[in-house]
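What you see is the complex with one protein chain gone and the rest in place.
Labels run A and B following the written order; every chain starts at residue 1.
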Amino acid sequence: MKKFAVVAAMATAFLGSTAYAAELEVTHWWTSAGEAAAIAEFAKVFEEETGNTWVDSALAGSGTGANPVIISRIIGGNPMGATQMNTGRDAEELIQAGLMRDLTDIVADLDIDSFYVDQELLEPCRYEGGLYCLPINIHSWDWLWLSTAAYEKIGQPVPTNWNEYVASWPALEEAGILPFALGTGWPINGIPGVLMAGIGGTDLVMQVNRDKNADAVRGPEFRKVAEAMDMLRSVVSPETMVPSFGDAGNQLLSGDAAGNIHGDWLQGDLQIAGGVPGEDYECLPALGLGTQLTGGGDSFYFPVLPEGTDPAVIEAQEQLARILISPEAQLKFNLVKGSMPIRTDIDLSGANACMTKALALLDNGLLPSGDFSLSSDTQKQLEDLNLEFIADDNISVDDYVERYATIIDQAD
Amino acid sequence: MADIATQSDQVAGDSSRPGPFRRLFLHNLSAKIAAIPMVATVLIIFVGCTIWTVYYSFTNSRLLPRNDFVGFDQYERLFATSRWNVSITNLLLYGSMSLVLTLTLGFLLAVLMDQKVRFESAFRTIMLYPFALSFIVTGLVWQWIMNPTLGLQGTMRGLGWAGFTFDWISNPRMVLFALLIAGLWQGVGFCMILMLAGLRGVDEEIWKAARVDGIPTWRTYISVVLPMMRGVLVTAVVIIGSGIVRLYDLVVALTNGGPGISSEVPAKYVYDYMFGGGNIGQGLAASTMMLLTVLIIMVPWAYLEFGGKGRRS
Partner (left out) sequence: MSQTATMSGAPASAPVPEAGPRGPKPKPFFTPKRIIIYTTLVFFSLYFLFPLYIMVVTSMKTMPEIRFGNIFALPSALNFDAWGRAWTSACTGLTCNGLSPGFWNSVKITIPSTIVSIFIAAVNGYALVNWRFKGSEIFFSILIFGSFIPYQVMLYPLVMITREMGIFGTLPAVILIHTIFGMPILTLLFRNYFASLPQELFKAARVDGAGFWRIFFEIMLPMSLPIFVVALILQVTGIWNDFLFGVVFAGTQNLPMTVQLNNIVNSAQGTPEYNVNMAATVLTGLVPLIIYFVSGKLFVRGVAAGAVKG
């Protein structure tokens, strides 16, 4: 299988040719304002410390749109120097096929076991004794974001948990405020997982995401999740959906919408737009109900470059790998992105109110999120189901549960 | 075409009879070398790739193809998947409406154009120009026109027509009509050109005879001319039909499958699972079903053409 990468020697022509300052192409799907500012921090540190050039290939369409491009380029023998992907199983076959570089020796002297927050994070990177990726942050979907402005308008205190939030919907609607903001496409996909962790509890998350237990889906706890999805459906319609999750964030800041469930990376966008946590928006981890967050994250992968590649580029890969997990880059990146660093030994006094809440919950351990423990195939099926459910009132809660169960049942 | 073939056979056959080896390899050597790209395309791409796809649709290949056979599992999952079933239903609904309307409007416009109209060339230019544009451009323009707040609907409401509703791209029940209105805009002109060519290929004597018999013009078109245009009609059906099966760009640009999954189509399912879901087996099974659909359109046509010709000569 290694041959794939080797045969494609032609591609090297595109990947930098000067012997000393190499150009390293890095692909990622961090295109929202907050995400873009965060990845720029990595690029800055990389360029300053190594003198190499970071060639930025941002891919539109987030995980569902960008993943295929990244994967097909690696499979197609036209690999980039480094790429971001979700921590989890999206790249497992690429690792098995020998298309990714083994980083064991590169980070051997860094003793990564000593500082990684959670060894579980490294699990997807390990294969037959090798280490094929480096998780660079922990992100969590489990956030309910609430608009201070919206609740001022209706003269109510900002809710402190999901139940209070749901109870405030009628008043919001009466005031012409959208109770729930939602971007079109993939953002719906994280919501059931958040509801599972917040409403269903730790056991449910473990049974569904880790054990792929379809009976758990058919049980009473998941039913509450499905009913919550049904409630969301009643206040969301295609006309009110916005093009991207960043736009949903802006609706919160302006007070046009009251709430949104989305991952912590939304915070990067809220910050860029001038939002201050506690003043312009509130954040409720685990919906204000649970004590543990589900987590996944992003990892960097370094594809095996074709034979004949400039050694400087290969060295640049190694340099980048070490920089990404260095304390300096970790701190800068995660503060901007709004995610949690993977190192335990970083001074996070600069963290804002929301991140501090997250760090407190992190001590209780992380639950495996869907994008962490399910294959991309299963995730895609669930995304289709969620998209269909939210847009079509004819699908009953029972149907939803049963179809969710079937997908989990077939998941591997 | 047949006589030309014979002619060139004679030309080629001028030299003395070659042996079997020479006949197979050396005879017309330059021509054979020149035809390598074509032969390779046919054998490797059209035949080889198709067989490969059908073959691997019976495996559980994920991100990379592998020889792990699972029988009809991929197909079972395919037809148990709501999105696939929605995609097929959409294709059938959109396809039948699009086919009927394209043909009807194409024929109607061709008949109108055939009435010695002034500015015929201007009309033709206007009707055909959308065909020069890509489906992406088509989809994006109509997406803007159908924008609920700032597009046609918003404008009409702003002008005082409060009940005016044109929310097709955000209404799951109407979204197929949104696709249809854009698809027809792009394709009707082309069908009209084909039909007009067909109409003008009809012998003037037919018209004279019909006039002598006192048959009204519209009846002549329907019951005399139309049946005579069988060749053009069949061509149009096959072309429009195979275009419909491929429907992809327009959906991506106009609705991206939404709202929800209400405007999904098979070609998009194939792409999304093959590249996005990392499930090649599933994508290949879906594309094999697309192939089957095309065969269902093509085989009767090929049969009609071959069979029909055989009977005639």
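Note that a residue touches a chain if its C-beta (ideal position, glycine included) is under 8 Å from a C-beta of that chain, and two chains touch if they have at least 3 such contacts.
This is a predicted model, so every value here is computed, not measured.
For the chain missing from the display, the contacting residue among B:172, B:189 or B:277 is B:189, taking the whole complex into account. In the complete complex, the residue from B:123, B:164 or B:177 that touches the missing chain is B:123.
Across the entire complex, the residue among B:58, B:107 or B:142 in touch with the chain not shown is B:142. By the touch definition given at the top, subunit A reaches the unshown chain through residues 4, 7-11, 14, 27, 30-33, 36, 56-61, 65, 69, 72-73, 75-78, 243-244, 246-247, 250, 306. One chain is missing from the display, and on subunit B it is touched by residues 1, 4-5, 7-9, 11-12, 14, 23-24, 27-28, 30-32, 34-35, 37-39, 41-42, 44-50, 52-53, 65, 105, 108-109, 112-117, 120, 123-138, 140-145, 147, 150-152, 154-155, 158-159, 185, 189-190, 193-194, 196-202, 204, 207, 211, 217, 231-232, 234-235, 238-240, 242-243, 245-246, 248-249, 252-253, 256, 266-267, 270-271, 274-275, 280, 283-284, 286-288, 290-291, 294, 298, 301-302, 305-306, 309.
We adopt the following convention: only the chains that are shown with their structure count from here on.
With each centre defined as the average position of its C-alpha atoms, the distance from subunit A to subunit B rounds to 40 Å. Contact residues of subunit B toward subunit A in the complex are 62-64, 77, 80-83, 86, 148, 167, 170-172, 256, 258-262, 272-273, 275-279, 282. Against subunit B, in their complex, subunit A makes its touches with residues 1, 64-65, 67-69, 71-72, 75, 90, 92-94, 97, 184-185, 237-239, 241, 375-377, 379-381, 384-385, 387-392, 403, 406, 410.
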